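Contents: one structure, followed by commentary.
All protein chains but one are shown at their positions in the complex.
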Amino acid sequence: MDFQLILDEIHAELRPRLDQAGTGAQVARYIPALARVSPRQFGIALRTCDGTTAQAGDSAVPFSIQSISKVFSLTLAIRALDEALWTRIGREPSGSPFNSLVQLETERGIPRNPFINAGAIAVADRLVSLGDANAELLALLSRLCGEPIGIDAEVAQSEADTGFRNAALANFMKGFGTLDNEVTTVLDVYFRQCAIAMTCEQMACAAGYLCRDGAHPLAGTPVLSAAQTRRVNALMLTCGTYDAAGEFAFRIGLPCKSGVGGGIVAVVPDHLSLCVWSPALDATGNSYLGRQALELFVAKTGLSVF
Amino acid sequence: MDFQLILDEIHAELRPRLDQAGTGAQVARYIPALARVSPRQFGIALRTCDGTTAQAGDSAVPFSIQSISKVFSLTLAIRALDEALWTRIGREPSGSPFNSLVQLETERGIPRNPFINAGAIAVADRLVSLGDANAELLALLSRLCGEPIGIDAEVAQSEADTGFRNAALANFMKGFGTLDNEVTTVLDVYFRQCAIAMTCEQMACAAGYLCRDGAHPLAGTPVLSAAQTRRVNALMLTCGTYDAAGEFAFRIGLPCKSGVGGGIVAVVPDHLSLCVWSPALDATGNSYLGRQALELFVAKTGLSVF
Amino acid sequence: MDFQLILDEIHAELRPRLDQAGTGAQVARYIPALARVSPRQFGIALRTCDGTTAQAGDSAVPFSIQSISKVFSLTLAIRALDEALWTRIGREPSGSPFNSLVQLETERGIPRNPFINAGAIAVADRLVSLGDANAELLALLSRLCGEPIGIDAEVAQSEADTGFRNAALANFMKGFGTLDNEVTTVLDVYFRQCAIAMTCEQMACAAGYLCRDGAHPLAGTPVLSAAQTRRVNALMLTCGTYDAAGEFAFRIGLPCKSGVGGGIVAVVPDHLSLCVWSPALDATGNSYLGRQALELFVAKTGLSVF
Partner (left out) sequence: MDFQLILDEIHAELRPRLDQAGTGAQVARYIPALARVSPRQFGIALRTCDGTTAQAGDSAVPFSIQSISKVFSLTLAIRALDEALWTRIGREPSGSPFNSLVQLETERGIPRNPFINAGAIAVADRLVSLGDANAELLALLSRLCGEPIGIDAEVAQSEADTGFRNAALANFMKGFGTLDNEVTTVLDVYFRQCAIAMTCEQMACAAGYLCRDGAHPLAGTPVLSAAQTRRVNALMLTCGTYDAAGEFAFRIGLPCKSGVGGGIVAVVPDHLSLCVWSPALDATGNSYLGRQALELFVAKTGLSVF
């Protein structure tokens, strides 16, 4: 398949929709640093298992990866703890944000899965116990894409200044005894990981181990085992796109993880990893154009896990 | 791969566990006709895309397919209504049975997905509007496996006598105006579809269109379109095994649909469909040995969508 | 106090508000027989412990008492079962209709209190076990107000034709094993008790035992013991006006029970019982003018339990 041609077609087809008003899509507004990002940006990039790359649009513009970071912090935690990670984190879809909170109560501080905020905070807590969590995450990402990756300090500060809901979740878990470290320490790590900045091209490369049975996209060395990799992909498919996970599975059929910065990373096992980015979000908190780009990609290539 | 050898190995490895007490697994007790089934049974059968079959154990013993019927009633409804089916049925995982009821309230009678009971009752309602729902379902199943398929009348009566929870769901939806037909008519169809009896071999064959892009396993004619088939598989993976859907995706990684009769049907897209059956259920309502059989199958074959 | 003068003043002050549009108040629409009632009606009547009566407006027009019947069916059940009644019915406020359903699930079919629909259906079930529930309820009411009381057959049929939500609750409880009798039998009793028709004057008299430590308003014989009577009043105050019980306690401070027919009965222990009726309901399902009438009554008389 000529992936460059396909990405060019997708870009040509979707780029005009950046100009259309009335869709209701808009950039995340909960922190000033994100609210200032121009919605008129759209990038897409992919990297196949054998190293072919393709990209179109604003694929080299850094964006705030936000919740996409949860895939990589989970990867670090699985590497270090494997099955032991799952004693205080579940693996089931949460149904809705509403339920995730109820479930945190009824399930006594055990988050439903590592991709809801409570779960990612729990993962951050485990990483804090193991060492310098932010430094290790940046080191992992830098190795995976062969370029230095950093944190946008302004976004990190903005997250910390306004992250009351996350502070509520962390305190709630601390009250149940399911966080080991200080709430402020864990939140600091969590807010900083959300503020990591990467381009579509970097992200498509970094996620390469997820389509290669865990093998490093550049070095070929194991990042995760094949079984661990399949499980990360399974979690992305069932829990990776907020309350639209069922809809993504139904319409796109690929493991995906999205962030409120407008990025979505997707995996076609044994084929390729790709990343789309466009900052305006739909009502479910997923990138409005990114979702359409993935639907088009699947329609044009026939690639799907199903 | 020598699938017959693999199934024989699985059977040899698991059969002894039928004798072990202390697992907590037990047959469904909510209706007398199911409570009388001996837990000491275990069958497995598969059929590949090119027609190869393999089977082991009690693969020719008929069992009550229960919720597995939801895959086929959904197939009938998608054939007839396609996208229009989804106006009053969602496609998201429900989180838990607890939530499914809350969500039915907060989402005003729109069930979360077609595989929770409320969703399957809604599908049955649509089929009632289209004709003789039970007759068409039996005709579909009989064509798919090339043998006459029928309903266990005793189980059907038992379901009707004790199906108060389902009557509650149907009345609840009727109160919201999201059922078109009489509650008693719809429930009768629903209770009867749950009481269909099939063997593992029949079920492995009947589900064959799900691994063949929708093509009839014997005739090759289209049962569903390729896109429709992918969507049914996506729903099975995200919503097919009650509250253990995340766990099944994580450990097994295949679209599956289970029933409280102890059957589980699984699909390896482009490869094969298989069915396991063992009546004793674990705490999540899925077949205790069936789940282990699927984990072993995946471990031995390396087949997974991820 | 000159109660006739006070009721006349309340009537004079509120009657003009029947003509004012824009309040959002409207008659219950869920059954045709209630939706046809003219909203331009307002009646009020009271009866003191020593037998003085006062009335104003449409106090002699029969209306559908609906949920007010729950006070009297509860009275019959307490008389027959006393403490044993409470093994499968709670005594706590439910918080909201939303919660009442969740709680029915989490509390395994035990309704929160006898005044939410599930609780009143449970009371009806106990009364069915004891005899001809509707006949005994009509006999009690007829004795209490010294006039024959009957059921509006058209309203009863209308309730039965559209009572899907109540059918859901009854089936739900039956599924938990907390209803002893057939669902259809219990619902028939419940729908018929809701369709009882009475006037404000009759209701003010019938409720007289609640302000007289349980003594029959006309005969003086015990209807309930003093302790039982206090408990019915306590339940009315904490649970008698749907989701506005806290608001009624805060603003009015009297045990009250309302119905969607627009009636509200209120008790001033050791002083009087009164009934207001005006069919248009506010957003909480309580009579819009009835509530204002009670606030005025309390302001003018200084009567309150607090």
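Lettered A, B and C in written order, each chain numbered from 1.
Going forward, a contact is a pair of C-beta atoms (placed from the backbone, for glycine too) under 8 Å apart; a residue touches a chain by one contact, two chains touch by 3 or more.
Keep in mind that this is a model prediction, so the values were computed, not measured.
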*Which chains here would be touched by the one that got left out?*
A, C
*Have a look at C:Glu92, C:Asp161 or C:Asp180 and name the one touching the chain we're not showing.*
C:Glu92
*Can you work out which residue in C:Asp125, C:Asp188 or C:Asp243 touches the chain that's missing from view?*
C:Asp243
*Of C:Gln26, C:Thr184, C:Thr221 or C:Ser304, which residue touches the hidden chain?*
C:Ser304
*Which positions on chain C touch the chain that was left off?*
90-96, 98-99, 102-103, 106, 112-113, 229-231, 233-235, 237-239, 243-247, 249-251, 253, 255, 269, 304-306
*Considering the entire assembly, which residues of chain A contact the chain that has been omitted?*
98, 101-102, 105-106, 164-165, 167-172, 174-175, 183
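Just so we're on the same page, only the chains that are shown with their structure count from here on.
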*Name the chain whose C-alpha centroid is farthest from the C-alpha centroid of chain B.*
C
_Separation of mean Cα positions, chain B and chain A [Å, integer]_ = 32
*If you average the CA atoms of chain B and of chain C, how many Å lie between those two points?*
47
*Determine the centre-to-centre distance between chain A and chain C, using the mean Cα coordinates as centres, and give it in whole Å.*
55
*Find every residue in chain C that makes contact with two or more other chains and list them.*
none
